[in-house]
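A single protein chain has been omitted; all remaining protein chains appear in their positions.
Presenting chain A:
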Amino acid sequence: MTSTATVRLHAVRKTYGTGANTVTALGGVSAEFTRGSFTAVMGASGSGKSTLLQCAAGLDAVDSGQITIDGTDLAGLSEHARTLLRRDRIGFVFQAYNLVGALTAAQNTALPLRLARRAPQAAAVVQALAEVGLAERAGHYPAQLSGGEQQRVAIARALITRPAVLFADEPTGALDSTSSAVVLAALRRLVDAHLQTVVMVTHDPVAAAAADRVLVLADGRLVDEITGADPARIAARLARGAVAA
């Protein structure tokens, strides 16, 4: 079955622990993320959002179900091949900025290229930083940047390899509303200008409203899908879901 979807999940199950301690983090989730789409994933704490992202990115093995990225089935891949796929096709941004403290913004941005033993083009690095509005901070170390700026460096780093999909786990979780807005605008521009596929976990209805579509998780299952909504409607739908659950 061919699909236009960049990322496809089919009946993905994931449990942690064994015996009485078993936690079902994902209980059969199916979803598609098409090229150029911007999806927000929401849900209560512990509902499985991070697990979904980690499984979709091939960071963690699933118990059952199928995940394909750009047409490649993750199940058939060795750890080595999965690493290469992640390096070339997937970008990742987290709540904590996770920059290497010993490297400058530009060096952090170029890191994935170096890991792939590709010579980083200075122009490409500056371009990536420019897309997140940080071209003139290229020489600064993480300790010299604000939280929002560090997060934008992390986004630039995630995009330097021109990945098929960008996964972001609460990218604005640690930021104030102004910095959040800058980061979200940067993401939105990537989707609009470069047809970048973005999947973003968030607790913030305002952030979710920047996306085209909102998926709602509860206890490891998809329970709702909201499209084209504003923050207030999203908040209302979430509240209703929480009551229903």
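Simple rule for what comes next: contacts are C-beta pairs under 8 Å (C-beta built on N, C-alpha and C of every residue); 3 or more make two chains touch, one makes a residue touch a chain; residues count from 1.
Rule of thumb we're sticking to: contacts and distances are computed from a predicted model.
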Chain excluded from display, named as in UniProt, from "Fe-S oxidoreductase", "Pyruvate dehydrogenase E1 component beta subunit", "ABC3 transporter permease C-terminal domain-containing protein" or "Paraquat-inducible protein A": "ABC3 transporter permease C-terminal domain-containing protein"
Selected residue (touches chain absent from view) among A:V23, A:A75 or A:L115: A:L115
Hidden-chain contact residue, picked from the options A:T15, A:T34 or A:N98: A:N98
In chain A, positions touching the absent partner: 50, 54, 59-60, 79-80, 83-84, 86-88, 92, 94, 98, 100-103, 107, 111-112, 114-116, 143, 157, 161, 169
